[in-house]
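Sharing a structure, written as structure tokens. Questions coming.
Missing here: one protein chain of the complex. Every other protein chain is in place.
So that you can tell them apart, the chains are marked A, B and C in the order they are listed, and the count of residues begins at 1 in each.
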């Protein structure tokens, strides 16, 4: 396992879904940043809030505790340790299906990789709950990015085939008020309907999340291998259920001609910008100052109420599986703040690498 | 800049498009691997060969030289250094347009990041020529993967909107004979036509490449951050012009229901496999033994013959730009062996991390 | 700050002397290792036990808690998080001297580096207490090294100028019974006396610790930069107060002739060994199978009862400083288990890099 990401702003995740806690270490955070539990709690709550019609009923307090790295309300330069104690403890819910490999989950691969020793309760390290650790670290990153004016928002642009209409950045910021984090109210309504009907069917839905970062300084990214898009894609693919990542025009660029896809440079307010943004804010692996636009494909929730065919790994035989308990029909809304967090972690690391965030905040 | 990738199988790229050479260091290669210049040359030639109707006329010898790390025909355990001397030397071709930012290229971002000191001749470090260093390192990785039976092929599945039909793995392996690396002859013919007509228009085309790795051992990937898909996406996004990466069903998974997208586990030949492969061979960031399937979106070539609007960065004023010289209408075919190389580099590193490749080859 | 060490067996330390806790993450630990709190507690207790006549009176329970990474008594492959809650909470003891820079301590450098935001209570991250986190991680490393037969012991070879006589490895193992971890009873007695008299003087003492690892496999070390000695020296220099590290004959080798210092190779029991061990078990940065012998110089405790001259950093003026409270006259004995821990962490990482420890323990 390798649970650290980031070269100068280094995030190390730990904990399990049904263990004692989930937690995260942020090493490399500059000293002097005002940081309270409430700063982190706010983001963690958004992750829980973004549930709406699609959500599971598991409700933990998810109370963030700062365990280390902060003194008198400011970061000290030492590693920041943030923790959420688990309240739901291992119960027999999952026991009955332990050896039945849940399709779409990491049960099989984790079993094989860790020789059956992996903590499988509730998915262990592979649970969506681990993304709470990403969000905690992302909250620290966002506070640092605030210092240089970088704004990050993500929103739901598609669920179950329902596509949200294009909206302005400032509208997207308001998407936080929507239960599905969708900035298009009409689409949100349709998404809610299809989620409801899919729940009736005992099935699940996927979707697409778009993340946008504004005021990104020109020059973030360290080619040829530590490209801004490359490292951001890696960070986003750490979110369970993400199966694809694209920047700017993305896959649609493959169908355009060069004359359409090239973004002409123009001078505006004494700065060089591009007239269009098919590049999604990244050229040659380096930010160009235009909004960074990334979209991630989220597969439908693997846990469904319907009976599924699978294998009992102990018996090496086919079996039927019915996953009990309630699960999110669609995890897209809950993943929206996680996308923001992974964008923030990546941008913060690159801003530090570019020397744009001071070692001591004053 | 950060020009190294891989934790145990570490690849460091250097050199410039119009400098003395392009080269690569492979550190961490086990001792005892038979390795000749011809092994590397073969892969480098494939990159040049995959040009067909789409290609530029620049024709260098691209002769691979082994500079270090091999003795008596075997790797020694020391870093392997592979070099291609450049023959086309800096000429005045580009001089006239130096301060005119080429749309779609890294001219602007590199200028800003490196204060104008970046080697801009032919794109310098941002040239497609740098991918020859990827291919050289990939050739070493492939030889190591051969030892454990991993096979990698990539092929062109879309150019200019022309989509190739689905083909079997063994057919795809034959795509190497097609000038566009397309395994569907009918589609290849249409692609060739649209490339020809687009050249007439002075425009360019993008497309989609699919890479497939077969016989990947179960268990490659180091969650939660060093996922197999995450690191592979990062590696693929180091290829210039790649704007999106997806695994298995990818973005299409976002529109499926869980009952459709989940791959049922079944037992076949005493092994657990999945009946379908929407996961593209990766569950929870770890390979599941099914074919690893990845697709990358390649944007249309940025250099086009048509006149474009841009900015002269010295004058901070709008200007017209006409890029002289011949450029590939579509770089997709040339990128096919590069996709294979980046897949091989990633898989080799993870196979070493999983302890599957011995420190000494006997 | 950079609080992680080790490439495959990665240890991340966090926490502060007078904060809520000190803790450590061990990432990369194979799955299937039996691990209990008692395994860790045993080593932590040795660190506290090694106090004898030299020790401070601060007595915390130092109860180790396993927070993550272990399930049903076995490691899961996930990051192992180990924690010791602090009981002594920040009090006014130190407040009065906050702005007076304690000579020999990191007060000044930490103040300058972290802009005064560093947690200075009890030294914060620079306290000897942080070495409890090293010992916890070392306990995990030792359990893994046990699997391949590597034995590690350290002992006190000098305190206050009193030098212990040479002893056999098996005698050294018994040093654990001595309050000063000294294997020479006569020397231990003299050391105890000089410690007592130095306490009377309000002064402090330094010394030398020798660490020995036996049954180290041939071939650990990754030249030319990740040498076994290089990485071990780095690990040992993370122990506060260590000012020098030498291997085998070390500095004495500088005064020998080649004919004296070269260890002749001989065949014994069908294995190649050396007749002498001036190399301390390392040739060319790689273990040669002979006992690995390392010595570290520990400076005298910086906190002394005597009045000292220093600077008040707020007033930028000279001042007198009298450090209240009780402090160890000599930290050498307490550092002995820490030396073992850092040796274990280093050797475990290199054993994993050499592929000698399986990914799953069965």
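Keep in mind that, in the parts below, a contact is a pair of C-beta atoms (placed from the backbone, for glycine too) under 8 Å apart; a residue touches a chain by one contact, two chains touch by 3 or more.
Note that the structure is predicted; figures quoted are calculated from it, not measured.
Contact with the chain that does not appear here is found for just one residue of C:97, C:135, C:152 or C:298, C:298. Check B:12, B:204, B:287 or B:346 against the missing chain and you find that the one touching it is B:12.
Listed by residue number, the positions of chain A touching the unshown chain are 7-8, 353-355, 358-359.
Residues 1-5, 7, 13, 101, 103-106, 108-110, 112-113, 125-126, 130, 158, 160-161, 198, 201, 203-208, 218-219, 221-227, 229-231, 233-235, 237-238, 240, 243-267, 270, 272, 274-275, 278-280, 283-288, 297-304, 306, 308-311, 313, 316-318, 354 of chain C touch the missing chain (whole complex, contact as defined above).
On the side of chain B, touch with the chain left out of the figure occurs at residues 1-4, 10, 12-16, 19-21, 23, 25, 27-28, 31-32, 67-69, 71, 74-79, 81, 110, 113-115, 117-119, 121, 124-125, 359-360, 362.
Everything that follows uses one rule, which is that only the chains that are shown with their structure count from here on.
Spacing of chain B relative to chain C, judged by their CA centroids, is 46 angstrom.
The distance from the centre of chain A to the centre of chain B, each centre being the mean of the chain's C-alpha atoms, comes to 27 Å. For the pair chain A and chain C, the distance between mean C-alpha positions equals 39 Å. Shown for chain A are the residues that touch two or more other chains, namely 1-4, 13, 110, 113, 125.
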